[in-house]
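Apart from one protein chain that is not included, each protein chain of the complex appears where it belongs.
Then we have chain A:
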């Protein structure tokens, strides 16, 4: 607990238990799933905040805990057969309400109204037997006591708003009759039908054609401006991050390893894992003859997370700090600039030297 309050203080946030100023604030969130093989620590002490009108991108490899984080905010990980075994602690504050300790039914009433979610694969995320219109109407009527006719008008209005041509006809179409991009637009229309103040998008462009990806990102950005909502976007695509993010949170092994503004993270990254992600991103301004630099090794097991710094088995610089500190002591987030945090044992001098001399020239 002392560790936690230290980090909290370092982050310049109010003490735990008190409502934060930020619209969405997550504090020391832990989401663990007991399985036959052991306790899966999908999220293990994560803190961040998002203001209204801002976009936070959470990046990381598959299995780094990004999706579980988004489901946890929505309260969705607790539902279903698997859900009752979940162990969860920490705080999630949405507009002054704490959600982890809240009554599940209260969280349900917030879902779809104050916070909404867009999923990765719009084909499987929509019910195959109901028309697009019916699904949007249902989303609207859960939280609004209106007639089907009114809700349908609202659905057509939303489809029009997200750029679906002939919305009064397409409203009666089934998901399989839409193209991938149109389906994701419809999904966005469904999520935004109740004007939510928080929009969570879990890899919204991953399943889409590259040409459509930019359109969808533009749409999300435009709608965010229009509605002034806070957006949390989960992705593993740094191209998407550069396009849309205000702030970036890099996750590794269920924890945050670096957090800062998009400029901080792209221009002055302070963590070897972030360097690895940047090195493995294709860039149009780079010579085609240059090879991408992959992050060597495998993502860590969430059951047996490596001791010390979870990244140390894959980190090329793990031997620079003196002693075996990288293998025994878990690094905490430390402020490395205004609003820029990193959890790394390397000294600030080493980090600056490695970044400017070794990494940056290769990018």
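Keep in mind that, in the parts below, a contact is a pair of C-beta atoms (placed from the backbone, for glycine too) under 8 Å apart; a residue touches a chain by one contact, two chains touch by 3 or more; residues count from 1.
Throughout what follows, contacts and distances are computed from a predicted model.
Asks: Have a look at "histidine kinase", "N-acetyltransferase domain-containing protein", "L-lactate dehydrogenase complex protein LldF" or "ABC transporter permease" and point out the UniProt protein name belonging to the hidden chain.
Replies: UniProt lists the chain that is not shown as "ABC transporter permease".
Asks: Given that one chain is not shown, which residue among A:100, A:117, A:245 or A:277 touches it?
Replies: Final answer for the missing-chain contact: A:117.
Asks: Can you work out which residue in A:99, A:126, A:336 or A:359 touches the chain that's missing from view?
Replies: Looking across A:99, A:126, A:336 or A:359, the contact with the absent chain belongs to A:126.
Asks: One chain is left out of this view; which of A:139, A:250, A:278 or A:309 touches it in the full complex?
Replies: A:139
Asks: In terms of residues, what is the contact footprint of the unshown chain on chain A?
Replies: Within chain A, the residues touching the omitted chain are 74, 76, 79-81, 108-113, 116-117, 119, 121, 124-130, 138-139, 142-143, 174, 176, 190-191.
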